[in-house]
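As you look at this complex, bear in mind that one protein chain is not there, while each of the others sits in place.
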Amino acid sequence: MTHTVTYLGFIPLLPLAGALVLGLMYLSTCRGKQISERIYGVLGCAGPVLSFFMAVKVFFALMSLPAQERFLTHKAFTWFAVGDLNVSMGFLADPLSSLMLLFVTFVGSLIHIYSIGYMAGDKNYGKFFAYLNLFLGSMLILVLGDGPVVMFVGWEGVGLCSYLLISFWSEDSENVVAGNKAFIVNRIGDLGFVLGMAFLFWGIGADGFDYLSLKANAHHLTAPIGLTVCLLLFVGATGKSAQIPLYVWLPDAMAGPTPVSALIHAATMVTAGVYMVARFSFIYAQVPAAGEVVAWIGILTALLAAIFAMFQSDIKKILAYSTVSQLGYMFAGVGVAAYSAGIFHVFTHAFFKALLFLGAGSVILALHHQQNIWKMGGLQSKLPITYWTMLIGGLALAGCPPFAGFISKDEILYSALATGHVGIWAIGVLVAGMTAYYTFRMIFVVFHGSPRDQEAYDHAHESPKVMTIPLLILAAGSLFAGSANIPAIFGGHQRVSHWLAPSLVEHHPHGGLGLEILAIGASILAFVIGISIAYRKFTVKVDEPDYQGLYNFCYHKFYVDELYHWVIVAPYQFAGKAISRVLEPYVTDAPVQASGWLYRMCGLAFKVVQVGYVRIYAVYMVIGLSILSLLVSRSLNF
Amino acid sequence: MLTTYLFFGLALLAVLGALGLIIFKHPMNGAMSFVVTLISLAGLYALLSAKLIFAIQLIVYAGAIMSLIVFIIMFLNIQEKDLPLDPNRWFYVAGGIVVVAPIAGLLINISRTLPATEVTVFDDGFGSVKEVGQLLFTQWLLPFEIVSILLLVALVGAVVLAGKREVN
Partner (left out) sequence: MITHYMSLSVILFCLGILGVVSRRNVFIVFMSIELMLNAANLGFVAMSRLHVNMDGHVLALMVMAVAAAEAALALAVIILLHKHKGNLDTNIFSLLKG
């Protein structure tokens, strides 16, 4: 039973309209006219903030409905209808998408406000806000779409905006290369997504290609097609959400401005893959084998990325690998069919990861764009608000109770254990310890001890209020977001799981009290061990370590990027060069040019006749006349 | 009899004059032999009882046009050294003969199909001023007027062309 509301269409439309207006304003300045940054800032934040208020309205509208009827739809217009495939630009607000909507618009608005301060003085200020609004609009289309095709529209849109924003400072060609890498790797994933959609349509798409119809027909899906669809859709997710083997773009994407990293590569875009798996829970629940694959790839990615994060020296790269690792956790959660646990971790992760990135941005800006942690130190006294908010974020990330991260991570690990995936649980606990270690390695090296670069330290000062207030709000979120889904063992009501139930096909595992205590105990133990190792190593004065042997190997991320380059990229480039040097000039261009050459030669041959002497033209006439008379003589039989 | 001899004699003169025209190097010599051709043609017209045409040929062609041409040749003061070197002349002539022969062959063959009539000279009633005048001012009035305009145009054109001053 669904209800139709027309204001759903405005939620993505407002940021998109904002992007259009900002873009036009920015373009109008190309003739030298100046528009003040304040106008850009206000217009840029207006769209997201208004969308947030509408998201709250949607949430309350849903709350007022009985649980089984919480589906609000709106079909804006019919996009195309070909044969059995009838796709319209429609929007669906159900519990899952309303939850995503809430935190996407909330965190998005905060980051927009933060950007007013962070990007101040940049000459492309207006362009930044136009792109950021465009991104938010695309993300909202992705989240609110009522079918896989509309989701794919948003999917591609966020990929595009990711590319635009990563290579925002395009004067430096390395940023552009990073943007290209992100887009191309994403595209590889998108191929899988499109193939998955095609198989899905082939299987059960004939009666309507939107989520509600597909869910109703899901039992018609045969096992082989179901497995194919799940795996292909997951390939798309590995591209968008940076899992093995397509995670390589996310660390390079740190070339973009820090608000971009916070919004796109921490809180929203990269979680689209998890959202997609949760959305298709009605298929994934039918094919447990696909879930296994998803869970194992997720947890292995978590492990690999945690190893990398332990050795990085760029503050943003540490957080990037941390994001990849946490995304691995989320996929492990949805892989073992704990969809609500995975989505809840998405929810809390948005808060503390965005907080950590924005805090890192504050540090970078304070030290005049210094990103190497081995040149920082002792900033605790100079940047107090940044320090305390980052500490809260770090505790949440590391899984310290009662912060949000602990509750969501624990939920995932307990689900893994309760469904019998002991291996996944064990690796998950190990990664939790590593998470605590690298998070606090970063915090201790940056904020504690004595400054390593005295001159930069002297010039450092706290960021303006427009940047620190979002930090404070996000810190509050990191603290209290966990309270939304407190499990029964602590006396809570698991409100988020119950809220999400109508959207997902889920069976909550019951492992008994013993397993639950084991899971919680192991998590807390891992956290304590990790943070104490970090404390012992990094609170004494320690400088940048030597890069040798195994340390060097880990620092260079197992040379995976180089491997990809030599195995995949270089052969393509070689083939491209070979084609352009050999195939094109000799095989494709040669016949075309030869025909042109042939015409020119014919022309040159005919040119001989035009000598320019009129007498010779008279001779031609006489010759023609004599030939004619010969013919006439013959016919008259003379 | 007399007419036959006269015809062949005048024809021979005409052909020899034409040959002279195309063979002589100096245009003055060519013009002189061309005059010979014109006069013998006038004789042929007389043999064909074309009294007016005979007179007009002598007056206009041999008299006016050729004298104009000779005058211009003398005016331009052509010296031996001005004449273009033409080493390949005989080659061209030979080639010309080869090319022209089929045309000549065809035309002569066609003219052989004409009825073989004796050409006697009329005394009057044919070819004199009266007959030509009658035709000219009744049936051929329009061409007559147009030709007079043509002559006017030629006159004006010649004056304009020859009166042009050199620009540089």
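Chains here go by letter, A and B, matching the order in which they are written, and residues are numbered from 1 within each.
Here, a contact is a pair of C-beta atoms (placed from the backbone, for glycine too) under 8 Å apart; a residue touches a chain by one contact, two chains touch by 3 or more.
Since the structure is predicted, the reported quantities are computational estimates derived from the model, not experimental observations.
> Touched by the hidden chain, which of the shown chains?
A, B
> Which chain B residues touch the hidden chain?
Residues of chain B in touch with the missing chain: 7, 11, 14-15, 18-19, 21-22, 27, 30-31, 34, 37-38, 41, 44-45, 48-50, 52-53, 56-57, 60-61, 64-65, 68-69, 72-73, 75-76, 78, 82-84, 86, 89, 92-93, 95-97, 99-100, 103-104, 107-108, 111-112, 114-119, 126-127, 131-132, 134-136, 139-140, 143, 147, 150-151, 153-155, 157-158, 161-162, 164, 166.
> For the chain that got dropped from the picture, name the residues of chain A it touches.
These residues of chain A touch the chain that is not shown: 607, 609-615, 618-619, 622.
Going forward, only the chains that are shown with their structure count from here on.
> Mind listing the chain A positions that touch chain B in their complex?
On the chain A side, the touching residues are 619, 622-623, 625-627, 629-630, 632-633, 636, 638.
> Contact residues on chain B for chain A in the complex?
So the residues of chain B in touch with chain A come to 96, 99-103, 105-107, 109-110.
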